[in-house]
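First comes the structure, then the notes that go with it.
Every protein chain except one is present and positioned as in the full complex.
Going by the order they are written in, the chains are A and B; count residues from 1 in each one.
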Amino acid sequence: MDAILLQTLNGLDKGSAYALIALGLTLIFGTLGVVNFAHGALFMIGAFCAVTLSRIFSWSYTVIDETKTDFLGNPLKVDVPYVQAWFGDEMGAAIIDWSVPLAIIFAIPIMIFIGYAMERGLIKHFYKRPHADQILVTFGLAIVLQEVVKYYFGANPIPTPAPDAFKGSFDFGAFLGMEPNAIIYPYWRMVYFMFAGIIIAGVFAFLQFTTFGMVVRAGMADRETVGLLGINIDRRFTIMFGIAAAVAGLAGVMYTPINSPNYHMGMDFLVLSFVVVVVGGMGSLPGAVLAGFMLGILESFASMNAIKSLIPGIDQIIIYLVAIVILLTRPRGLMGRKGVMED
Amino acid sequence: MSKSNFTRRGVLKTGAVAGAGLALPTYLNAASHGFTNAPTGGTVTLGFNVPQTGPYADEGADELRAYELAVEHLNGGGDGGMLNTFSSKVLEGNGILGKKVEYVTGDTQTKSDAARASAKSMIEKDGAVMITGGSSSGVAIAVQGLCQEAGVIFMAGLTHSNDTTGKDKKANGFRHFFNGYMSGAALAPVLANLYGNDRKAYHLTADYTWGWTQQESIAASTEALGWETVNDVRTPLAATDFSSYIAPVLNSGADVLVLNHYGGNMVNSLTNAVQFGLREKQVNGKNFEIVVPLFSRLMARGAGENIKGILGSTNWHWSLQDEGSKAFVKSFGTKYGFPPSQAAHTCYVQTLLYADAVARAGSFNPCAVAEALEGYEFDGLGNGPTLYRAEDHQCFKDVLVVKGKENPTSEFDLLEVVEVTPRAQVEYAPDHPMFAGGSLGSCNPGA
Partner (left out) sequence: MFGLDSKDSKLLLIVAVLALAAPFILNPFPAGSELAQFNAGYPDLMQRFVIFGIFAIGFNILFGLTGYLSFGHAAFLGVGSYSAVWMFKLLSMNVIPAIILSVIVAGLFSLLIGYVSLRRSGIYFSILTLAFAQMSFNLAYSVLTPITNGETGLQLTLDDPRVLGQTATADGSIPVTNLFGLEMRSTYELVLGAWNFQFNAGYYLSAVIMLASFYMAIRIFRSPFGLMLRAVKTNQTRLNYTGMNSRPYTLAAFVVSGMYAGLAGGLMASMDPLAGAERMQWTASGEVVLMTILGGAGTLLGPVLGAGFIKYFENIFSKINDNVLHGWFAFLPDGMEDLLVTIVHPFVGKGWHLTLGLLFMMVVIFLPGGLIEGGQRLGKLLRRKSAKQDDEDANKSASTAAE
């Protein structure tokens, strides 16, 4: 029982990442009808916004410490971050410590700008082109983006820890009156889950309750008619592209303490997020979110020892297996609309 | 027009010669010299095949730096590095056998296919007489097989699987790096010493051949000292989030977690394990401990503070104080500004050992080189007295047990050496069951 509860928690957390990426991807599919293979790269760029900010915060000047020596026997150079010099040791250290949450503020404008620039500069010219061309150009873009990141940050993962306040884990088991240590859950993962919930709710509220969102939804349903009504729908779609990029970027920022980011983390998520979107049903935002959480939870269940010993290797293929079963039983995924991306 | 071949007879003759050439199956220009890619002229070409793209690109870049340094030293440039401390003195800094050393590089992409393609192009196009490098066992074994077929020497880079010199060993392949068995043999006594003899271990193992051989080795050597292996869970290679594998650990009754992961897998699983607060927990009345049997300083950087106090083993570390290591760290650090990794060390040493074997054999013929390397005893290359065993082409030397440093002074100063395990303790019989099942075959010069 506690094992199932434990894996459900894990799955919710994994699912949050899937859901956020798939949500952004669906916004682009649904509004613009573009197959965006660079979406994983946007997630990766978001993560590197956090890395960059923590680099900026720990930007340092060098002091030579004569009492210690480095590996070649020369006097050791010690780096002192400017923020510590300006704000005092304690405040400076706190700023560096909180760089990941602070990066959210830093990442939103950057990601919206990147999304906007991408749409205006490149994607715009590909609306009328076949999906194959869209795949080629966005895949090329994804490679270029990740190689640029690799050039500046290297190929190795870069540790970007969560603030000290969120280190360690919460003992759910003891909280629910079970044995201690039966169900533990890291604080940061809880933060991630709640953060994902807020973003998802925010996007839905924005689409549901604002005039802007209403127009966008109308445009998703019938772009031509909305255009005929004299509404500049393209402009709104461009902004939606920026928002989708921001959602992917924020998912990346908050993901950095969970796993140290590296330049190919976007590619690792790309295939999975496509599967999630399609399982959810093309063009359906609730479908994408639902499929994200569902696949996350099923993936966690499949890695349980009891199930693994029953079917060896099931955790390697569970996501794909579920995708096949769902697509065969429900032709348009969980909540897909008829006629979207079927040709 | 007295000496023209363009007579009917001349054309016929040329045709006949060409025909004969076609009929003779040759592998490149092997037939004319007795072995593949015999160096002609004043230079000899070595092939450095390292991962330049993909997750191990940084490790590959460090290997490449070491190779460039080795070439510089072999050609008499720089401060000579380990050539000054090497027990063999036949290398004079005038290249190899008087031929200037040149090199070509390639990208393995950490895929066996790509690695073989790149090694083949070095052999077929650039005339490389020796291939070296790599950062994973799958690639090392694949390229080793290729070099055996093509008739060139393969000096393995970073490869830790027992299979490289076990069931997949080849007569033309040589490994300086240590292996899973040695990690286990070196690590187990230290673990028992620090954590006690009655520990219960939970293994998370990367689900491919390297992971399996390491898990087998560690489990066997810790069980011999009284530990119990509670569970061994295989994790998919593509996994990035290990939470669902780590969460059940505390509940399993185990009090030690062994992470048989490398590279990105290791960084993520260790980060996740620390996130779950495993290290602050008490199980069975003991502190919960995490062990990473194969440590790489380069990759450990990605795990940041999480590696503090964690035990593991490594082939070599720059803080060693023997003359060879000091000389290498000095010339590498002076040239590049930071200390070398263990991958860089093993690649540098392999290049020197190859050059030295050629010089001692007096020939680039792979069979002569192999003979010179087999059973060769040397010293001064950073790991104490070392033997290249003839039976399986594995180097036997001291192994380091290391621990994540509590107070690192720089971003390179992440590990401290806990113990230098003497060579005798990590030796095993060539027919040890973990290494059984293959045979070297006979050396292939390619002719």
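Before moving on, here are some points about what is shown:
Just so we're on the same page, contacts are C-beta pairs under 8 Å (C-beta built on N, C-alpha and C of every residue); 3 or more make two chains touch, one makes a residue touch a chain.
Predicted model only: the values in this text are computed from it and were never measured.
Checked against the full complex, the candidates A:V144, A:M194, A:L228 or A:A306 give a single residue touching the omitted chain, namely A:V144. Shown as candidates are A:D133, A:D164, A:E179 or A:D222; the residue that touches the absent chain is A:D133.
Checked against the full complex, the candidates B:Q52, B:S221 or B:N365 give a single residue touching the omitted chain, namely B:Q52.
Taking the complete complex into account, B:G106 is the one of B:P55, B:G106, B:G134 or B:G302 that touches the chain left out. Contacts to the hidden chain, counted on chain B, fall at residues 18, 21-22, 24-29, 52-53, 57, 60-61, 64, 103-107, 111-114, 116-118, 120-121, 124-125, 136-138, 141-142, 145-146, 148-149, 163, 168, 207-210, 234, 236-238, 438-439, 441-442, 444.
Residues 35, 122, 125, 129, 131-133, 135-137, 139-144, 147-148, 151, 271, 274-275, 278-279, 282, 312-313, 316-317, 320-321, 323-324, 327-328, 331-333, 341-343 are the ones on chain A that touch the missing chain.
Quick note on the criterion: only the chains that are shown with their structure count from here on.
Rounded to a whole number, the gap between the C-alpha centres of chain A and chain B is 36 angstrom. Only residues 2-3, 6-7, 9-11, 13-14, 17, 68, 70-72, 76, 150, 154-159, 161, 167-169, 181-186, 188-189, 257-260, 262, 264-265, 268, 299-300, 303-305, 308, 313, 315-316 of chain A touch chain B when the two sit together in their complex.
Chain B contributes residues 54-58, 61, 207, 231, 233-236, 238, 240-241, 243-245, 247-248, 250-251, 264, 267-268, 271-272, 275-277, 280-281, 283, 298-299, 301-306, 318-319, 329-330, 333-334, 339, 409-410, 412-413 to its touches with chain A in the complex.
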